[in-house]
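Input: one structure, supplied below.
All protein chains but one are shown at their positions in the complex.
Take a look at subunit A:
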(Lines give C-alpha, C1' and ligand atoms only; values in the text may rest on other atoms or scores of the structure.)
Protein backbone atom coordinates (compact mmCIF):
# COMPACT_ATOMS: atom_id res chain seq x y z
CA UNK A 1 0.00 0.00 0.00
CA UNK A 2 2.74 2.41 1.00
CA UNK A 3 4.74 1.54 -2.11
CA UNK A 4 1.67 2.36 -4.22
CA UNK A 5 1.36 5.82 -2.65
CA UNK A 6 5.08 6.30 -3.12
CA UNK A 7 4.94 5.42 -6.81
CA UNK A 8 1.96 7.70 -7.48
CA UNK A 9 3.60 10.70 -5.78
CA UNK A 10 6.84 9.98 -7.58
CA UNK A 11 5.06 9.74 -10.91
CA UNK A 12 3.10 12.94 -10.27
CA UNK A 13 6.20 14.94 -9.32
CA UNK A 14 8.11 13.63 -12.31
CA UNK A 15 5.35 14.45 -14.83
CA UNK A 16 5.08 18.04 -13.58
CA UNK A 17 8.73 18.67 -14.30
CA UNK A 18 9.17 16.74 -17.51
CA UNK A 19 6.12 17.58 -19.64
CA UNK A 20 7.66 20.60 -21.37
CA UNK A 21 10.80 20.52 -23.52
CA UNK A 22 12.87 17.47 -22.61
CA UNK A 23 16.40 18.07 -23.81
CA UNK A 24 18.15 14.88 -24.92
CA UNK A 25 21.66 14.32 -23.62
CA UNK A 26 23.78 16.79 -25.50
CA UNK A 27 27.31 15.91 -26.55
CA UNK A 28 28.31 19.52 -27.18
CA UNK A 29 31.36 20.31 -25.06
CA UNK A 30 31.30 24.06 -25.54
CA UNK A 31 28.77 25.00 -22.89
CA UNK A 32 27.19 27.81 -24.84
CA UNK A 33 23.53 27.58 -23.93
CA UNK A 34 21.60 29.30 -26.68
CA UNK A 35 19.06 31.66 -25.22
CA UNK A 36 16.08 29.52 -26.14
CA UNK A 37 13.69 32.29 -25.15
CA UNK A 38 15.05 35.00 -27.45
CA UNK A 39 13.19 35.51 -30.69
CA UNK A 40 14.96 36.90 -33.73
CA UNK A 41 12.78 37.78 -36.68
CA UNK A 42 13.02 40.40 -39.41
CA UNK A 43 16.16 41.81 -37.88
CA UNK A 44 14.54 42.40 -34.48
CA UNK A 45 15.57 40.62 -31.29
CA UNK A 46 13.10 40.41 -28.43
CA UNK A 47 13.29 38.40 -25.27
CA UNK A 48 9.81 36.92 -25.38
CA UNK A 49 6.50 37.02 -27.19
CA UNK A 50 5.09 40.56 -27.39
CA UNK A 51 1.96 41.48 -25.49
CA UNK A 52 -0.98 41.46 -27.83
CA UNK A 53 -2.91 44.70 -28.20
CA UNK A 54 -4.19 44.31 -31.75
CA UNK A 55 -7.65 42.85 -31.17
CA UNK A 56 -9.12 44.52 -34.25
CA UNK A 57 -6.79 42.63 -36.58
CA UNK A 58 -7.78 39.31 -35.04
CA UNK A 59 -8.52 37.87 -31.62
CA UNK A 60 -7.07 34.79 -29.90
CA UNK A 61 -9.27 31.72 -29.97
CA UNK A 62 -10.99 31.25 -26.62
CA UNK A 63 -10.10 27.85 -25.06
CA UNK A 64 -13.82 27.11 -24.67
CA UNK A 65 -14.26 27.60 -28.41
CA UNK A 66 -11.29 25.34 -29.15
CA UNK A 67 -12.81 22.73 -26.86
CA UNK A 68 -16.02 22.78 -28.91
CA UNK A 69 -14.13 22.48 -32.19
CA UNK A 70 -11.67 19.64 -31.48
CA UNK A 71 -14.17 16.71 -31.63
CA UNK A 72 -15.05 17.77 -35.17
CA UNK A 73 -11.43 17.45 -36.26
CA UNK A 74 -10.75 14.23 -34.39
CA UNK A 75 -13.72 11.90 -34.63
CA UNK A 76 -16.81 13.64 -36.01
CA UNK A 77 -15.22 14.54 -39.29
CA UNK A 78 -18.17 13.89 -41.59
CA UNK A 79 -19.39 16.12 -44.39
CA UNK A 80 -22.61 17.80 -43.22
CA UNK A 81 -24.13 17.34 -46.67
CA UNK A 82 -23.81 13.53 -46.61
CA UNK A 83 -27.31 12.30 -46.01
CA UNK A 84 -26.73 8.59 -45.74
CA UNK A 85 -24.69 7.92 -42.61
CA UNK A 86 -24.10 8.95 -39.02
CA UNK A 87 -21.05 11.07 -39.80
CA UNK A 88 -23.10 13.31 -42.06
CA UNK A 89 -26.08 13.47 -39.71
CA UNK A 90 -24.09 14.46 -36.63
CA UNK A 91 -22.10 17.01 -38.62
CA UNK A 92 -25.27 18.52 -40.03
CA UNK A 93 -26.81 18.69 -36.55
CA UNK A 94 -23.74 20.55 -35.27
CA UNK A 95 -23.96 23.07 -38.14
CA UNK A 96 -27.63 23.73 -37.39
CA UNK A 97 -26.92 24.24 -33.69
CA UNK A 98 -24.17 26.71 -34.60
CA UNK A 99 -26.52 28.51 -36.94
CA UNK A 100 -29.01 29.01 -34.10
CA UNK A 101 -26.24 30.24 -31.79
CA UNK A 102 -25.15 32.87 -34.32
CA UNK A 103 -28.76 33.90 -35.00
CA UNK A 104 -29.54 34.33 -31.31
CA UNK A 105 -26.72 36.81 -30.89
CA UNK A 106 -28.20 39.16 -33.49
CA UNK A 107 -31.86 38.43 -32.70
CA UNK A 108 -32.51 36.79 -36.05
CA UNK A 109 -33.93 33.45 -37.13
CA UNK A 110 -31.59 30.56 -37.91
CA UNK A 111 -33.04 30.32 -41.42
CA UNK A 112 -31.61 33.75 -42.20
CA UNK A 113 -27.94 32.83 -41.60
CA UNK A 114 -25.64 31.69 -44.40
CA UNK A 115 -22.13 30.52 -43.52
CA UNK A 116 -19.29 31.85 -45.64
CA UNK A 117 -15.51 32.02 -45.48
CA UNK A 118 -15.39 35.34 -43.70
CA UNK A 119 -16.66 38.90 -43.64
CA UNK A 120 -14.83 39.79 -46.88
CA UNK A 121 -16.82 37.15 -48.75
CA UNK A 122 -20.04 38.31 -47.08
CA UNK A 123 -19.35 41.89 -48.16
CA UNK A 124 -18.69 40.75 -51.70
CA UNK A 125 -21.94 38.76 -51.82
CA UNK A 126 -23.89 41.66 -50.36
CA UNK A 127 -22.56 44.47 -52.53
CA UNK A 128 -22.01 42.72 -55.84
CA UNK A 129 -24.68 40.05 -55.42
CA UNK A 130 -27.51 42.48 -54.59
CA UNK A 131 -26.65 44.94 -57.36
CA UNK A 132 -26.26 42.22 -59.99
CA UNK A 133 -29.62 40.74 -59.02
CA UNK A 134 -31.48 44.02 -59.24
CA UNK A 135 -29.42 45.50 -62.09
CA UNK A 136 -32.41 46.08 -64.36
CA UNK A 137 -34.02 48.63 -62.09
CA UNK A 138 -31.37 49.73 -59.54
CA UNK A 139 -28.17 51.38 -60.62
CA UNK A 140 -26.94 53.31 -57.57
CA UNK A 141 -25.04 52.34 -54.42
CA UNK A 142 -24.39 54.55 -51.40
CA UNK A 143 -21.51 53.83 -49.08
CA UNK A 144 -19.10 55.80 -46.88
CA UNK A 145 -15.48 56.78 -47.29
CA UNK A 146 -14.44 54.93 -44.14
CA UNK A 147 -15.67 51.48 -45.15
CA UNK A 148 -13.52 48.38 -45.13
CA UNK A 149 -11.31 47.84 -48.20
CA UNK A 150 -13.42 44.91 -49.46
CA UNK A 151 -16.59 47.04 -49.63
CA UNK A 152 -14.76 49.90 -51.35
CA UNK A 153 -13.10 47.53 -53.78
CA UNK A 154 -16.42 45.82 -54.62
CA UNK A 155 -17.95 49.27 -55.25
CA UNK A 156 -15.05 50.17 -57.51
CA UNK A 157 -15.64 46.93 -59.41
CA UNK A 158 -19.32 47.86 -59.79
CA UNK A 159 -18.31 51.32 -61.03
CA UNK A 160 -16.24 49.68 -63.76
CA UNK A 161 -19.32 47.69 -64.75
CA UNK A 162 -21.31 50.88 -65.12
CA UNK A 163 -23.05 51.32 -61.76
CA UNK A 164 -23.15 54.63 -59.96
CA UNK A 165 -21.55 54.85 -56.51
CA UNK A 166 -21.77 57.67 -53.95
CA UNK A 167 -19.06 57.71 -51.28
CA UNK A 168 -20.51 59.72 -48.39
CA UNK A 169 -17.99 61.87 -46.55
CA UNK A 170 -17.72 61.67 -42.77
CA UNK A 171 -17.53 64.46 -40.24
CA UNK A 172 -14.43 65.06 -38.12
CA UNK A 173 -15.61 62.59 -35.53
CA UNK A 174 -16.06 59.79 -38.06
CA UNK A 175 -19.86 59.72 -38.12
CA UNK A 176 -21.85 60.27 -41.31
CA UNK A 177 -24.27 63.15 -41.74
CA UNK A 178 -27.81 61.76 -41.87
CA UNK A 179 -29.09 64.67 -43.96
CA UNK A 180 -26.43 64.00 -46.58
CA UNK A 181 -27.51 60.36 -46.66
CA UNK A 182 -31.13 61.39 -47.18
CA UNK A 183 -30.06 63.78 -49.92
CA UNK A 184 -28.04 61.11 -51.70
CA UNK A 185 -30.81 58.50 -51.93
CA UNK A 186 -32.40 58.42 -55.37
CA UNK A 187 -35.17 56.33 -56.90
CA UNK A 188 -32.60 54.01 -58.50
CA UNK A 189 -30.65 53.42 -55.26
CA UNK A 190 -30.24 49.69 -54.79
CA UNK A 191 -28.16 49.48 -51.60
CA UNK A 192 -26.88 51.52 -48.67
CA UNK A 193 -23.78 50.06 -47.03
CA UNK A 194 -22.49 51.51 -43.75
CA UNK A 195 -20.30 49.60 -41.31
CA UNK A 196 -21.47 49.43 -37.72
CA UNK A 197 -18.14 49.77 -35.87
CA UNK A 198 -15.14 51.04 -37.78
CA UNK A 199 -12.11 48.77 -37.58
CA UNK A 200 -9.54 51.58 -37.55
CA UNK A 201 -11.04 54.25 -35.33
CA UNK A 202 -13.78 52.36 -33.49
CA UNK A 203 -16.64 54.80 -34.00
CA UNK A 204 -20.18 53.42 -33.90
CA UNK A 205 -22.39 54.80 -36.65
CA UNK A 206 -26.02 55.78 -35.84
CA UNK A 207 -27.43 52.46 -37.05
CA UNK A 208 -31.03 52.89 -35.90
CA UNK A 209 -31.38 56.28 -37.57
CA UNK A 210 -29.85 55.00 -40.83
CA UNK A 211 -32.18 51.98 -40.68
CA UNK A 212 -35.18 54.28 -40.32
CA UNK A 213 -34.11 56.36 -43.31
CA UNK A 214 -33.65 53.24 -45.42
CA UNK A 215 -37.04 51.91 -44.35
CA UNK A 216 -38.64 55.23 -45.25
CA UNK A 217 -37.14 55.21 -48.74
CA UNK A 218 -37.45 51.41 -49.09
CA UNK A 219 -33.76 50.84 -49.81
CA UNK A 220 -31.97 47.66 -48.66
CA UNK A 221 -29.51 48.38 -45.84
CA UNK A 222 -26.29 46.38 -45.60
CA UNK A 223 -23.90 46.67 -42.70
CA UNK A 224 -20.49 45.18 -42.06
CA UNK A 225 -20.84 44.19 -38.40
CA UNK A 226 -17.61 42.19 -38.17
CA UNK A 227 -16.13 44.44 -35.49
CA UNK A 228 -19.48 45.00 -33.76
CA UNK A 229 -20.45 41.36 -33.20
CA UNK A 230 -20.31 40.36 -29.57
CA UNK A 231 -19.15 43.80 -28.50
CA UNK A 232 -22.24 46.00 -28.80
CA UNK A 233 -25.80 44.68 -28.68
CA UNK A 234 -27.04 44.00 -32.21
CA UNK A 235 -30.68 43.67 -33.14
CA UNK A 236 -31.44 43.26 -36.84
CA UNK A 237 -35.03 44.38 -36.32
CA UNK A 238 -34.16 47.53 -34.39
CA UNK A 239 -31.51 48.42 -36.93
CA UNK A 240 -33.74 47.39 -39.86
CA UNK A 241 -30.86 45.78 -41.75
CA UNK A 242 -31.44 43.55 -44.74
CA UNK A 243 -27.91 42.16 -44.89
CA UNK A 244 -25.24 41.86 -42.25
CA UNK A 245 -21.68 40.55 -42.55
CA UNK A 246 -20.26 38.73 -39.56
CA UNK A 247 -16.78 37.40 -38.98
CA UNK A 248 -15.66 34.53 -36.79
CA UNK A 249 -12.14 35.55 -35.86
CA UNK A 250 -13.15 38.90 -34.34
CA UNK A 251 -15.29 37.25 -31.64
CA UNK A 252 -12.58 34.91 -30.32
CA UNK A 253 -13.46 32.23 -32.86
CA UNK A 254 -11.45 30.55 -35.62
CA UNK A 255 -10.21 32.25 -38.75
CA UNK A 256 -11.70 31.31 -42.10
CA UNK A 257 -15.38 31.43 -41.23
CA UNK A 258 -18.06 34.11 -41.32
CA UNK A 259 -21.79 34.40 -41.58
CA UNK A 260 -24.12 36.49 -43.70
CA UNK A 261 -27.49 37.51 -42.34
CA UNK A 262 -30.12 37.84 -45.08
CA UNK A 263 -33.54 39.11 -44.14
CA UNK A 264 -36.51 36.93 -45.07
CA UNK A 265 -39.32 39.43 -44.53
CA UNK A 266 -39.15 41.42 -46.78
CA UNK A 267 -36.97 38.98 -48.69
CA UNK A 268 -33.71 40.26 -50.11
CA UNK A 269 -32.34 38.35 -53.09
CA UNK A 270 -28.70 38.08 -54.15
CA UNK A 271 -26.88 36.57 -57.07
CA UNK A 272 -24.50 33.91 -55.71
CA UNK A 273 -20.77 34.56 -56.11
CA UNK A 274 -19.84 30.89 -55.55
CA UNK A 275 -21.67 28.45 -57.84
CA UNK A 276 -21.79 24.76 -57.18
CA UNK A 277 -23.91 22.11 -55.51
CA UNK A 278 -26.48 24.49 -54.07
CA UNK A 279 -25.39 24.31 -50.43
CA UNK A 280 -26.46 27.09 -48.04
CA UNK A 281 -29.69 27.65 -49.98
CA UNK A 282 -27.75 28.24 -53.20
CA UNK A 283 -26.24 31.47 -51.87
CA UNK A 284 -22.84 29.96 -51.11
CA UNK A 285 -22.06 26.55 -52.55
CA UNK A 286 -19.28 24.48 -51.13
CA UNK A 287 -18.86 22.12 -48.18
CA UNK A 288 -19.63 23.89 -44.94
CA UNK A 289 -16.51 23.57 -42.73
CA UNK A 290 -18.09 21.97 -39.68
CA UNK A 291 -15.31 22.55 -37.12
CA UNK A 292 -14.97 26.23 -38.05
CA UNK A 293 -18.73 26.76 -38.04
CA UNK A 294 -19.07 25.01 -34.67
CA UNK A 295 -16.29 27.26 -33.39
CA UNK A 296 -18.06 30.38 -34.60
CA UNK A 297 -21.31 29.22 -33.01
CA UNK A 298 -19.61 28.52 -29.69
CA UNK A 299 -17.87 31.92 -29.87
CA UNK A 300 -21.19 33.68 -30.47
CA UNK A 301 -22.86 31.89 -27.58
CA UNK A 302 -19.96 32.84 -25.31
CA UNK A 303 -20.10 36.43 -26.54
CA UNK A 304 -23.77 36.65 -25.60
CA UNK A 305 -23.04 35.44 -22.06
CA UNK A 306 -19.92 37.52 -21.57
CA UNK A 307 -20.84 40.74 -23.37
CA UNK A 308 -21.72 42.75 -20.29
CA UNK A 309 -18.70 41.58 -18.27
CA UNK A 310 -16.29 42.16 -21.17
CA UNK A 311 -17.70 45.59 -21.94
CA UNK A 312 -17.30 46.84 -18.37
CA UNK A 313 -13.77 45.50 -18.20
CA UNK A 314 -12.69 46.82 -21.58
CA UNK A 315 -13.99 50.32 -20.77
CA UNK A 316 -12.07 50.27 -17.49
CA UNK A 317 -8.87 49.19 -19.26
CA UNK A 318 -9.29 51.79 -21.97
CA UNK A 319 -9.62 54.56 -19.38
CA UNK A 320 -6.52 53.23 -17.65
CA UNK A 321 -4.57 53.26 -20.92
CA UNK A 322 -5.70 56.70 -22.03
CA UNK A 323 -5.22 58.32 -18.63
CA UNK A 324 -1.84 56.65 -18.21
CA UNK A 325 -0.59 58.00 -21.52
CA UNK A 326 -2.17 61.45 -21.09
CA UNK A 327 -0.62 61.83 -17.62
CA UNK A 328 2.90 61.62 -19.03
CA UNK A 329 2.55 62.99 -22.57
CA UNK A 330 1.00 66.06 -24.17
CA UNK A 331 -0.24 66.33 -27.70
CA UNK A 332 -2.13 63.02 -27.64
CA UNK A 333 -5.20 63.10 -29.88
CA UNK A 334 -7.91 60.46 -29.97
CA UNK A 335 -9.04 59.93 -33.56
CA UNK A 336 -12.77 59.60 -33.95
CA UNK A 337 -15.75 60.48 -31.82
CA UNK A 338 -15.14 60.12 -28.09
CA UNK A 339 -18.79 59.51 -27.15
CA UNK A 340 -19.95 57.15 -29.89
CA UNK A 341 -17.15 54.63 -29.90
CA UNK A 342 -16.40 51.10 -28.92
CA UNK A 343 -14.03 51.20 -25.93
CA UNK A 344 -11.82 48.37 -27.10
CA UNK A 345 -10.51 50.32 -30.09
CA UNK A 346 -8.32 53.27 -29.21
CA UNK A 347 -6.68 55.13 -32.07
CA UNK A 348 -4.19 57.73 -30.85
CA UNK A 349 -2.06 60.25 -32.70
CA UNK A 350 1.07 61.65 -31.07
CA UNK A 351 2.13 65.13 -32.09
CA UNK A 352 5.64 65.69 -33.49
CA UNK A 353 6.50 62.03 -33.58
CA UNK A 354 7.21 59.94 -36.65
CA UNK A 355 4.86 56.96 -36.92
CA UNK A 356 7.14 54.35 -38.45
CA UNK A 357 9.92 54.93 -35.93
CA UNK A 358 7.40 54.79 -33.10
CA UNK A 359 6.11 51.44 -34.31
CA UNK A 360 9.62 50.09 -34.85
CA UNK A 361 10.50 51.02 -31.29
CA UNK A 362 7.39 49.37 -29.85
CA UNK A 363 8.49 45.85 -30.67
CA UNK A 364 7.45 44.40 -27.33
CA UNK A 365 3.85 45.48 -27.88
CA UNK A 366 1.87 44.11 -30.79
CA UNK A 367 -0.04 47.13 -32.07
CA UNK A 368 -0.79 48.42 -35.50
CA UNK A 369 -1.15 51.72 -37.28
CA UNK A 370 -4.16 51.74 -39.53
CA UNK A 371 -5.71 48.41 -40.38
CA UNK A 372 -3.96 45.12 -41.02
CA UNK A 373 -4.86 45.11 -44.70
CA UNK A 374 -3.32 48.53 -45.27
CA UNK A 375 -0.33 48.21 -42.95
CA UNK A 376 1.88 47.00 -45.81
CA UNK A 377 1.67 50.27 -47.73
CA UNK A 378 3.51 53.38 -46.57
CA UNK A 379 0.62 55.73 -47.16
CA UNK A 380 -1.33 56.95 -44.17
CA UNK A 381 -4.69 55.33 -43.70
CA UNK A 382 -7.52 56.51 -45.94
CA UNK A 383 -9.88 56.43 -42.96
CA UNK A 384 -7.87 59.06 -41.12
CA UNK A 385 -7.63 61.09 -44.29
CA UNK A 386 -11.43 60.97 -44.61
CA UNK A 387 -11.68 62.25 -41.04
CA UNK A 388 -9.71 65.31 -42.05
CA UNK A 389 -6.68 64.53 -39.89
CA UNK A 390 -3.46 66.32 -40.94
CA UNK A 391 -0.92 64.29 -42.90
CA UNK A 392 1.69 64.30 -40.14
CA UNK A 393 -0.83 63.33 -37.43
CA UNK A 394 -2.21 60.62 -39.68
CA UNK A 395 1.29 59.15 -40.11
CA UNK A 396 1.78 58.91 -36.37
CA UNK A 397 -1.43 57.14 -35.43
CA UNK A 398 -1.41 53.93 -33.41
CA UNK A 399 -4.37 51.65 -32.84
CA UNK A 400 -4.54 49.92 -29.46
CA UNK A 401 -6.95 46.99 -29.36
CA UNK A 402 -8.16 45.83 -25.95
CA UNK A 403 -10.05 42.58 -25.56
CA UNK A 404 -11.30 39.89 -23.22
CA UNK A 405 -7.86 38.56 -22.32
CA UNK A 406 -6.03 41.84 -21.76
CA UNK A 407 -4.79 42.39 -18.21
CA UNK A 408 -4.10 45.53 -16.18
CA UNK A 409 -0.38 44.75 -16.09
CA UNK A 410 -0.28 44.56 -19.89
CA UNK A 411 -1.93 47.97 -20.12
CA UNK A 412 0.55 49.45 -17.63
CA UNK A 413 3.45 47.95 -19.54
CA UNK A 414 2.07 49.28 -22.85
CA UNK A 415 1.73 52.76 -21.33
CA UNK A 416 5.30 52.60 -20.03
CA UNK A 417 6.75 51.42 -23.36
CA UNK A 418 4.77 53.93 -25.44
CA UNK A 419 5.65 56.87 -23.22
CA UNK A 420 9.35 55.89 -23.21
CA UNK A 421 9.47 55.55 -26.95
CA UNK A 422 7.63 58.83 -27.62
CA UNK A 423 9.87 60.72 -25.19
CA UNK A 424 12.94 59.20 -26.79
CA UNK A 425 11.79 60.30 -30.23
CA UNK A 426 10.90 63.79 -29.04
CA UNK A 427 14.31 64.19 -27.38
CA UNK A 428 16.18 62.98 -30.47
CA UNK A 429 14.26 65.29 -32.68
CA UNK A 430 14.60 68.51 -30.73
CA UNK A 431 17.69 67.94 -28.63
CA UNK A 432 15.69 68.90 -25.56
CA UNK A 433 12.58 67.26 -24.28
CA UNK A 434 9.77 69.34 -25.73
CA UNK A 435 7.13 70.05 -23.14
CA UNK A 436 3.99 72.07 -23.75
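Methods note: a residue touches a chain if its C-beta (ideal position, glycine included) is under 8 Å from a C-beta of that chain, and two chains touch if they have at least 3 such contacts; residues count from 1.
Basically, contacts and distances are computed from a predicted model.
> Please identify the absent chain by the protein name in its UniProt record; candidates are "Complex 1 LYR protein domain-containing protein", "Tubulin epsilon 1", "Mediator of RNA polymerase II transcription subunit 18" or "Proteasome subunit beta".
Its UniProt record gives the name "Complex 1 LYR protein domain-containing protein".
> Based on the whole complex, identify which of A:50, A:282 or A:361 touches the chain you can't see.
Result: among the candidates, A:50 touches the missing chain.
> So one chain is hidden, and I want to know which residue out of A:164, A:311, A:364 or A:392 touches that hidden chain in the complete assembly.
Hidden-chain contact among the options goes to A:364.
> What residue numbers in subunit A mark contact with the hidden partner chain?
16-17, 19-21, 36-39, 46-52, 60, 63-64, 66-67, 70, 309, 364, 404-407, 409-410, 413
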